[in-house]
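All protein chains of the complex are present and in place, except for one that has been dropped.
Here is chain A:
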Amino acid sequence: MKIDFSLNGKKVSIDTLPEKRLIDVIREDFGLMTTKNACYSGECGSCTVQLEGRIVPACQIPIFTVRAKRIVTIEGFMGTEKYLDIINAFNDIKCIPCPFCFTGKILAVDSLIDNHRTPDTSDIMALLSDHSCSCTSVSKFIEGVRMAYHNREFRGELLK
């Protein structure tokens, strides 16, 4: 089946089995290996991508459902100003998740702070509960998200 969609801002097309998982398409067909897969069951958050700006586990998305949709992976997000808002914030407060899980967390944080309201603790806890990492300090992570929000807000102000 031929499926057209937007991947990291580019129009792409793929001829594949309709039930192939989005994570396998991203990694195998497009070679975007920074997006990770660990559990293949929607539990761990490693494979997080943005679908129309919403966070989804790519291992739970059959490729036929993304027809004509916009997908952003960490590869497409890296290097953007929005990415720097987050990475600089976490860098500043020395909250250092491991490189395996951080990619999924970064995209999730971006979706959260793009909501244009100060993320509250329960929003951030809900975000974290989608990532089965038992080793990041929750309070540091909350601080990081808040600082990322402020970085973005500050940049928005500057743009205005």
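Here is the rule we use: a contact is a pair of C-beta atoms (placed from the backbone, for glycine too) under 8 Å apart; a residue touches a chain by one contact, two chains touch by 3 or more; residues count from 1.
Quick note on the criterion: contacts and distances are computed from a predicted model.
K.L.:
Determine which name in "cytochrome-c oxidase", "Xanthine dehydrogenase family protein", "ABC-type polar-amino-acid transporter" or "Ferredoxin" the UniProt entry assigns to the undisplayed chain of the complex.
P.N.:
Options "cytochrome-c oxidase", "Xanthine dehydrogenase family protein", "ABC-type polar-amino-acid transporter" or "Ferredoxin" considered; the missing chain's recorded name is "Xanthine dehydrogenase family protein".
K.L.:
Which candidate, A:Asn8, A:Thr48 or A:Thr136, sits in contact with the chain we can't see?
P.N.:
The single option touching the absent chain is A:Thr136.
K.L.:
Touching the absent chain in the whole complex: find that residue among A:Glu28, A:Glu52 or A:Asp114.
P.N.:
A:Glu28
K.L.:
Considering the complete complex, identify which of A:Phe5, A:Phe102 or A:Tyr149 is in touch with the unshown chain.
P.N.:
Considering the complete complex, A:Phe102 is the one touching the chain left out.
K.L.:
Mind listing the chain A residues that contact the chain we can't see here?
P.N.:
Its contact residues with the unshown chain are 28, 33-34, 36-41, 43-44, 46, 74, 78, 87, 90-91, 94-96, 98-103, 121, 125, 128-129, 132-140, 142.
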